[in-house]
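The next block holds one structure in the form of C-alpha cells; read it before the comments.
A single protein chain has been omitted from the complex, and every remaining protein chain is retained in its original position.
Here the chain labels run A and B in written order, and each chain numbers its own residues starting at 1.
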Amino acid sequence: MKTKTIKKKDIASFLDTLLTRYEVFAPVERDERVVFEAIGAGSEATLDYQNTTMPPKGILFPQTEQLFSYRSTKDTADIAVPSFKEKPQLIFGIRPCDARSFLLFDHAFDGDPYYINRRGNTLLVSIGCTHPQAPCFCTSVGGGPFSEEGSDLLLIETGDQYLIQIVTDRGAQLLEESGFKDAGKDALTLAQKMIKTAEASMGAGIEIDGLKEKLDSSFENPIWQELTEKCLGCGVCTYLCPTCHCFDMVDEAEGSTGERIRIWDSCQFPLFTLQASGVNPRPTVKERFRQRIMHKFSYMIESYNQIGCVGCGRCITECPVNLDIRQVVHTISKLEALS
Amino acid sequence: MPEVTKKIREIARSLLQEKKVDLVIGFEQGTLPLRATPCFVRGEKEVDRLVWDSFCENNLATYLIKRAERVAIIAKGCDVRTIVELIKENQISRDQVVIIGIPCQGMFDRRQVEAVLQGKEIQEVTEKDGQLILRGGSFKETLKRDTFLYPSCITCTHRNPVIYDLLVGDPVPELSTDPYQDVEEFEARSAEERWEYLIKEFTRCIRCYACRNACPLCYCQECFVDSSSPPWIGKTTDESDTAIFHLMRAFHVAGRCTECGACERACPVGVDIRKLNRKLARDVKERFGYESGVSLEQVTPLATFKPDDPEEFMVNP
Partner (left out) sequence: MKNPYIPFPMRIDNVVIETDDRDIKTFSLSFIHKEDEASFAYIPGQFAELSDFNKGEAPFGMASSPTQKGSLEFTIAKAGVVTTALHNREVGEIVGVRGPLGNGFPVDTLRGKNIVMIGGGFGFSTLRALTTFVLDEANRPTFGDITVIYGARNPGQLLYKDDLEQWGKRHDLNLYLTVDSRDDEWSGRVGLIPQITKEIAPSAENAYILVCGPPVMIKFTLPVTREIGFLPERTLLSLEMRMKCGVGMCGRCNIGSKYVCTDGPVFSCAQLSGLLFDES
C-alpha cells in the first residue's frame, strides 16, 4: 500500500488546494464545540479533537431535506425535483468509525437517488484515533481506531506530521501534484507503534459472537423491561448515531405551493409507529429501545450481513441517563436461555 | 464509603424490609467516569448498588409519574421542588412517595470537567473536601467544586429539600448570591440582541426532545409538538420551528419550572434552554410572589385567577 507524509503545518494549505476543486467539510470549533462544517479556508479546520457530538452523517443525509416542491390547485399538480449539486465534496478529518458508517448507509439507502448522488460525489479523508475514548468500542464491531474501511485516505498522526495511507484510487488522485513525500521507514514504524498503542488502550467493548442468536431468542425476555426502565424515550441516541437513518416525510405548505421534505425521525418516539387507527405496535420505551438494539445487532446482520453499529460511543456519552448500549448488549449475551 | 451512600443504603434496606415501599429510586455507579445513573431497587439484595456522589445529576422525579407502586426516592433540593409541583398538579400523591431528601452542594458539570482533561483517560475519581481529584496514567488534576458546577447549581436557591420524610446528611448553607443576575444582564440587552442570542441558541437544537423528556414537568399525554391534527408546529430544524418549540415549551412550564436544569444537562448540543425558563420564573416571582415547588399549600399562579392580578402586559407589551 502506498503511503505519503504531510507536515501538520501544511494541512491548512493542502486544504486550500482541495478547496479549489471540492466543497470541503471539516471539523471546526463553534461555541466551544467541534462540529463538521463547510469551510472557506484551510485554516478554519481543526484536527485536534476527539470526536464531534453530532456525526457527519448529515452531510450525506441532511436532517431536513426537500424531496420535491409542488404547486397544487384543485385541478393541477406540478412537481419539481431539486437538482443535484454537481460540485464534488470531501469530508476531511472524519473519524474511522464515522467513515465506516456510510458503508451501512449504502445498504440502507440503496435506490435512494438523493443519497446515492451525494455519496458518489463525496470523498472521505479520515483521521485515525490516537487516543480512543472511554465510550469507544469500534474494535468489537469490526472496526478499529485506524480502520481504513470506507475511507479514501487515512491520516495517522506521527509526531509533527501525518502519515497518509492511500486507500482508494480516488484518494490517490487527491494527492496528485501535491508533492508529498513517500513515507520513510521511520514514519512507517512510528505509525505502527501509534496504532498498536491506540488499539491496546481500547476498553473491553462488547461480545459479538453469538449475540444475534441470543437477541433473537431473548426477544420476549422480561429483562427488556428492567434494562429500559430508566430510558427517557428521547431521541439523543438515534440522532447522534452515525448509522441511524430512519426518517419521516411531511408536506410544508404555503397556500397552493409547498415542498415535501424528509426529516430525521427516531424509533424511540411513540409517534414513529402509531397507526391512524390508534394502534401502536411499540407502545412503550421497552419495545422501542428493543427495536433499536435488534435493528443494529440482529436485523441489519440478516439484511446486509453487517453489524449496524460502528462503536463510536456517542449514544453512551450523551445519553442523559447513561443507558449504556454496551451494558445492555452484555446483559443480553449473558442471559440463560428462557425455559 | 461516603457517609451519605452508607446512610442511603441503610434507609433503603429498612424501607424495603419493612415493606413500606415497593421500590427505591436512586443512583448507582455509571458506566463512564464522572457519571452516576438512575437505579431502581426492588429487593434488599440490590440495595448495595445505591451510591451518592457529585455526579447524581438526574432529576429522578420524572420516574414518579404514572407509577402505581409505593416509591422511595432520593431527592436533591431541586428534585424535591419538582416533587412538590407534581403533587400539586395531582400527578403523584404525597402518601405514595417517601422522600429521602439530600442537602446538595451542587453537581459537577461533567462536560466542563472533560473539557479540562482534553481527552485524557480518567482512571480514578475521588472527592475530598469540596475537591474533585482525577487521576490517569500520566496526570493528576484537582478541581475545585465551585468552579465546575452545573449552571443550574450555581443559581440554585433551595439546596436543602423543602419537604422530606427522611433527611440524609446535614443541611448546607444556601447560596447568598443573586440567582437572577444573568437574567438581569439578559434583560438589559436590546430586543434585537436578545432575539439574536436566543435564535443562535435554538439553531443548534436537533429536535431530539431530550430536554422535554428529561423534564419531570413535561408529562402531557400528547405534547404539542407531536400533535398531527392540527399540526401546531413543523418538524424541521429550521430556526422558526426550533424557536417555536423552545418558546412554547418555556410557556408551558412557566410558573411551574423548578429550575432543576435537567433539560440543559440532557441537551447534547448545549442549547441555553434555561434562559427563558428563568426569565419567566423570575417574572412569576416578582409579579405573583410565587416560587415554584417550595410550598404544598401556595396556589400555582398561572392555574388560578385573582381580580387584582397584575396585568400591565395587556397594555404594555
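Rule of thumb we're sticking to: contacts are C-beta pairs under 8 Å (C-beta built on N, C-alpha and C of every residue); 3 or more make two chains touch, one makes a residue touch a chain.
Keep in mind that this is a model prediction, so the values were computed, not measured.
When you scan A:41, A:81, A:204 or A:335 for touch with the missing chain, the hit is A:81. Residue-wise, the contact with the chain that is not shown comes from A:267, picked out of A:267, A:310 or A:329.
For chain A, the list of residues touching the undisplayed chain reads 67-68, 70, 72-77, 79, 81, 108-109, 111-113, 116, 216, 219, 245-251, 253, 258, 260, 262, 265, 267, 272-277, 279, 281-282, 287, 290-291, 294-295, 298-299, 302-303.
By the touch definition given at the top, chain B reaches the unshown chain through residues 228-229, 231.
Just so we're on the same page, only the chains that are shown with their structure count from here on.
The mean-CA centres of chain A and chain B are about 31 angstrom from one another, to the nearest whole unit. On chain B, the positions that touch chain A within their shared complex are 30-33, 35-40, 58, 62-63, 115, 119-122, 204, 206-210, 212-214, 226, 228, 234-238, 262, 265-266, 268-270. Those residues of chain A that touch chain B in the complex are listed here as 31-33, 50, 53-54, 63-64, 131, 133-135, 201, 226, 229-230, 232-236, 238-240, 248, 250, 252, 261, 263, 266, 269-271, 316-318, 320-324, 326-327.
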